[in-house]
Every structure is written in structure tokens, then in C-alpha cells.
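And now, chain A:
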Amino acid sequence: MTASILIEAIQLLIVALAAPLLVGSVRKLKARLQGRRGASVFQPYRDLRKLLVKEAVISENTSWIFRFTPYLVASVMLLSSLVVPMLTTRTPLGFTGNIIVLMYLLLLATFFLALAGLDAGSAFGGMGSSREMIIAALAEPTVMIAIFAIALRVGSTSLDEIVRRGADDSLLLLNPGHLLAFVAFFIVALAETGRLPVDNPATHLELTMIHEAMILEYSGRHLALIEWAAGMKLFLFLTLLSNLFFPWGVARTLEPLPVAIAFAALALKVGALAAAVAILETSIAKLRLFRVPELLSGSFTLALLAVISFFFVR
Partner candidate 1 sequence: MTINEALMLNLLAGMLSSFGAGAIGALLCARWPRAARVVGHTFALLGALLALGLGLAGLAGGTVSVSIAQVLPIGGVALGVDRLSAFFILVIAVAAVPSAIYALGYTREYEGRYSLAGMGAALNLFLASMSLVVMARNALTFLALWEAMSLASYFLVMTERDDRETERAGWLYFVMTHAGFACLLVGFLLLSHATGSMEFAGWQAGAAAVTGTTRNLVFILLAVGFGSKAGVIPLHIWLPQAHPAAPSHVSALMSGVMIKLGIYGLVRVGFDWLSGGPAWWGGALLLVAAISAVLGVLYALVEHDLKRLLAYHSVENIGIILFGVGGGMLFQTYHLPALAGLALIAGLYHTLNHAVFKSLLFMGAGAVLHATHTRNMEEMGGLIKRMPQTAVFFLIGSVAIAALPPFNGFISEWLTFQSLLLSFQIPDKAVNLTFALSVAALALTSGLAAACFIKAFGISFLALPRSEHAESAREVGFSMRAAMALLAVACLVLGVAPFTVLKFLSKTTSELLGATPDMQFTWNRIVTGGSFATVSPLWIAVALAALLASIPITLRVFRANTARRYYETWGCGRAVQTARFEYTATSFANPFKRVFSVLYRPVKELAIEFHPESRFFVRTISYSNEARSIFDDAIYGPLNRMLRSFAQRVRLLQSGNVNVYLLYILVALVVLLVIAR
Partner candidate 2 sequence: MILATLLLIPALAAGSIALLRNRRLMETVHALAALATLGTGLTAAIRVWRGKTEIIALDHLLRADALSALMVTLVTLLGAIAAIYGLGYIRAEFDAEHTKQARMFFSLSQVFIFTMLLAVTTDNLGVMWVAIEATTLATVFLVNLHNTQNSLEAAYKYLILSSVGIALAFIGTVLMYYAGSAGSGEIAVNWTSLHAAASRLNPQVVRLAFVFILVGYGTKAGLAPMHTWLPDAHSEAPAPISALMSGVLLNVGLYALVRFKAVVDITLGSGYSSRLLMGIGLLSLAVASAFLLTQRNYKRMLAYSSVEHMGIICLGLGFGGYWGVFGALLHVINHALSKSLLFMLSGNILLKYRTTDIRRVRGLLRASPLTGGAFLAGTLALMGLPPFGPFISEFIIFRAGIESNAWVAVIGIALLVVVFAGMLASVNQMLYGEPPDKLERGDVLKWSMTPLAVNFVLLVALGLTLPSALTNALKQAIAVLGG
């Protein structure tokens, strides 16, 4: 019991603390790929610390929704970090919900973020909300079908079960459905976390913004929470991708050594995925907004193929 609580605490801390590092690393790698030196990988921590000491300028038009949202979004991400199996196949709080619960929790955060975007009455915010929601809505079927594909293979939608049974299956990567589902989920993860080619996290042009446009009004600690939450979301998605599809090294017991190995494995896997994200972001351009549905329907097709392949291979 103590060990489980400890593991939960560790997971929470990992997500909370490593998220800015992950963001920093992706940025650093991107800078290097662009031939720049770039900011330190720890720059996001500095940004957050600075934002916390600044005052918050809040639009007069806003309501409590605007102020409440950053806290909610951050809380949702922290809660999600307790649900996702990171180091061990047994997350004590895992029973709070399966992967569908996780997806809906994330949608809750998006919901409020989009509301906050509308709250100030600025055209940018509304635009961001509208765009964010169409992408979120279109990504949803792919997520669910990809989940279905995984669930079919392991016979469960519980995150623990998926990881545990996946780890037992040595021929995992030979399964075509598995790989298809992975690619589909990866594309969706990019869309959900606001990465290229769906959204450019570094843009300055309001008219091309999606996520940024929604948070254009935020400042000070609110902005800090939202940036932090965005980092955590990226971290969570990369963790999901790595542990659901490549559950290597995840600890089966709560003893220190396997957990330590799991930690290292997690760092490696997430690092590799982060590198993949960075390379992808450097090598492709952002899609026009109305091209994004095509990308997402492509990923949906892949996910559906994964499901079909299960039924026909079975």
C-alpha cells in the first residue's frame, strides 16, 4: 500500500516536473535541427517561474470561467498522471478509470479552455476555440477506434491491463494492426497536443493560431498553469504512446530495481518519441486548417484498418 502510494506520488512528480523539461528538450532539438543553438532545455522552468511572479492582467469582460480554467486544466492533467501507467503495470488509482475516462478527462480540459477562449470576447479567442474544437471533435473517433484496436488485442480497455498483457506479448510489433493503431494514435496525439502539422506552438501570427489564440488573453500565474498543463499533456500522450504500444521495461512489481529500470525505460521511450516529434516538426510544414480533417480522416482509416485486421486475422 505504501509502495503504491509512493509510486503514485512519483508518477505525479514525474509528470509535473518533467513536463517542462520535455517541452524544453523538444525545443532544443528543434533549434539544433534548424541550425540554431536554442535555449537551454531548462528554459521552460525559467519561463514558468517568471510568469508566477508577474501580475495577472485580466480582461474586464471575463467571468470566473476565465480564472477557473487554468486551475481546472492543470488539475485534470495532474489527475490524468495518476491514471496512466508509467512505471509499473499497477497504478493504484488506475481503477478510477480506463482509457476512455482518460480521454474524456482531457476533453473536459479542452472544453473549459475553449470556453475561456470565448470569455474575453476577443475575436482571436473565439477563433481559437472554434478551431480547437473542430480538431478535437474530429480526433475523437480516431482515438476511440485506436483504443478499440488495442482493446481487441488485449481484451481490455483498462490501461493497466493493456500494459501488462502487452508486455507479455513478445510478438507485439509483428502485429500489423498494432502498428497501424500506433501510427493513428500518434497522429491524433500530435493533433491533441497542438503540434505540427496541425498547429504550430511557436507561431506569432494570430490568424494561424489554434491553441495559442485561445490563451492569448492569459498572463501571469494563469498563463503559467496553462503552459505547464500543455507540457503535461504532451508528456502524458507520449507516455501513453510508449507504454501502450511499446510496454517494454515497465515494472511488474513495486520493488526498487524494476521501478528504476522502468524509469530509465520511460525516459528513453519518451525521449525517443520527443525526438520524433521534433524531427517531424522540423521537416514538415503546418497544414492549412481545412486540410487537417483530411489528415485526421487518414489516421481514422488507419485505426479502422487496425480493427479490421484484428477481425480477419483472428
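Basis for inclusion: all candidates are chains of the complex that A comes from, given by their letters.
Just so we're on the same page, a contact is a pair of C-beta atoms (placed from the backbone, for glycine too) under 8 Å apart; a residue touches a chain by one contact, two chains touch by 3 or more; residues count from 1.
In this text, all values refer to a predicted model and were calculated from it rather than measured experimentally.
Undergrad: Hey, among 1 or 2, which one's touching chain A in this complex?
TA: Selected candidate: 1.
Undergrad: Applying the document's contact rule, which stretches of chain A touch candidate 1 when the two form their complex?
TA: My answer: residues 52-65, 71-72, 74-76, 78-79, 82, 93-98, 100-101, 104-105, 107-108, 110-111, 114-115, 117-127, 129-131, 133-134, 136-141, 143-145, 147-148, 151-152, 155-158, 161, 216-217, 220-221, 224-225, 289-290, 293, 300, 304, 307-308, 310-312.
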